[in-house]
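Note that one protein chain is taken out, while the other chains of the complex remain in position.
Per-chain numbering from 1; labels A, B and C assigned in written order.
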């Protein structure tokens, strides 16, 4: 249950790590939902190869925004996602507020439950600063999209060089229904000669390596806003998911783990169910208190 | 060589991970230098136990600022560090600008090469915001200390919720001789019941898990300032150290690795020497270019 | 359809083929898997937080329900796999990717550079009964040669190039290709090896289609992460793990 909408279970496949849901529909249906790879107004080619590097406790990716654009998403992909038995969330990216708004307007299809605004895109107007690093831009963007969509509106926050509690409040104040915390951390990977390994030069760090930081952010954001927090970052198993719930998340997103085995999120659903039953969620309340005392 | 001062080699033991240099003097002497554990004006007890948790690819510590205070540091510890054959850097922490300044004034002893300002302390006046998250505070603090010390002045930056390139510029503009990039990332560790494991509730994440993020920050800061950058974060071996130099650092600090084996930094010195000889540092130039094109 | 679930398999035989290359015969538990030539598996290195991702490894042969992988140690993942003794259980995901197209009654040319010859062996075994097969194996040092006799046993003609000149012709694989192609009627070419080699062969082949077995650093191996693209001549990328790994080289920008 998120902002009045029911989900089969609290585990969602994170954007960019489950394609568009076409490859593993049978898994997608068993999850709480799936978030599509980011969609932009125009098609994007993405970054040059290689796009992925393995690092200690995680991966760094520089896929970039490769996607067919909103038009082809609607004509070629959406129809194939019809009758999906779980919630479909579309991740939207753009470089201008206007692009986000246009895409949002084009996604009024019933089969879509929510839009997730991806704020980790370099913002053209502010010289390399990410949209998501500027609370004012977050506010403007969220309000602008809010006015044009009746879908559930989720804002996906970055914790790179910005306090996500601040941007979360900006999103909340502007009508967001929920926030996803966090996106990847910035990462640079050099090869043995000290040269950048990734085609995109730098990338985004995800996986277990970012889990303690992501938990910190979720805990902090959950204390700062009233809208639900979707926890994300390094969740590899049911225990990890449980910890995010204890830190104050209402639901979780699983990213990197899907790359290892496509049914990993479904395994996490089952593991989490066992743990929650065991703990009878008594712990939840305790933790919540521990957090609030802070 | 850092801001005109010669170091035996480019590897320094990072603050908080080599005590006060008393425990392993024989190793301390072989390094470029050592940074002491943070010193405050008054003695501090630090956080309750447990103070350390192991996580994937790293550790999260909540030691806090346990230290005997500047007075006892001067009377009990400094004399025992006399004739150290490497550079002694004192890490200073405080909750007010004034505290930093007072400590700086008390550390005019010849045996100290540099002061390192630890900006990762919650700032009392700004409601939980870290000193190091606010460029204006960084500016004021650095200027204030700069006026009172002739020592090498190093500012240790945090990359938690702030762009270290921005605070690095603030430090540079205010007379800092170098910046250390980065301190630990925020981290929360929960136990299997979802309860905070650390006595201090939250802590600082260090070790290999933060290396790609730290490299990103070093690369970014090195492009933003002219003063030398000391790279820090997840350096476990010579190759790691080499990568930080390639990313634009002039020297490196080794933290977590010292906890595993006290002579690890010395091993890194030797490994780094081999690598640099092999690569004849041709690579350095190439990388520098790659960076600047960005 | 790619499988969503990984399977447990036991290493039943491990052999060292050269100083750098080893062969694993594995037996998947409780499943039948019928990979086609060109397909690969994602092999999970032993549990270590440093080795999160699966390693894509082509099927080099099959026997009953057993799979053969031939692996060159190039980094920490393959090194970790090379240390596993027979009897160890490993976690594998597959078969993944689109198979190589099969042909009948053709003159087939297989070009394998280094360990790239491995997936071509499985292809050769399937094609051998109904095609005439010529194989060129190119390696740097004679001691890096693998599978030569296995190909001969299939009835294939085998040519060898070594850079040290100690076996076959002295030179690189692509030196041999023009001479061989000249003498082949309507050849069908399959090639696996470094990008430059594939590129060269494609040039030499002119209008003939060349089926290249491509490699790229992979995230998922299952088509969901978009990490393994190769640029299509018509624009955009195709995913090597999903639309590949075997592609018509005419259609991509190498």
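The rule is simple: contacts are C-beta pairs under 8 Å (C-beta built on N, C-alpha and C of every residue); 3 or more make two chains touch, one makes a residue touch a chain.
Please read these numbers as outputs of a predicted model, since none were measured by experiment.
Checked against the full complex, the one of B:2, B:41, B:56 or B:103 touching the unshown chain is B:56. Where chain B meets the omitted chain, the residues involved are 16-19, 23-24, 26-27, 37, 43, 45-46, 49-54, 56-59, 61, 63, 66, 207-208, 256, 258-263. Against the chain not displayed here, chain C makes contact via residues 47-50.
FYI, only the chains that are shown with their structure count from here on.
Greatest Cα centroid separation from chain C: this falls to B.
Chain centres defined as mean CA positions place A nearest to the mean of all protein CA atoms. Chain centres here are Cα means. That of chain A falls 32 Å from that of chain B. Of all residues in chain B, those touching 2 or more other chains are 56-57, listed in ascending order. With touch defined as above, residues shared between interfaces to two or more other chains in chain C number as follows: 49-50.
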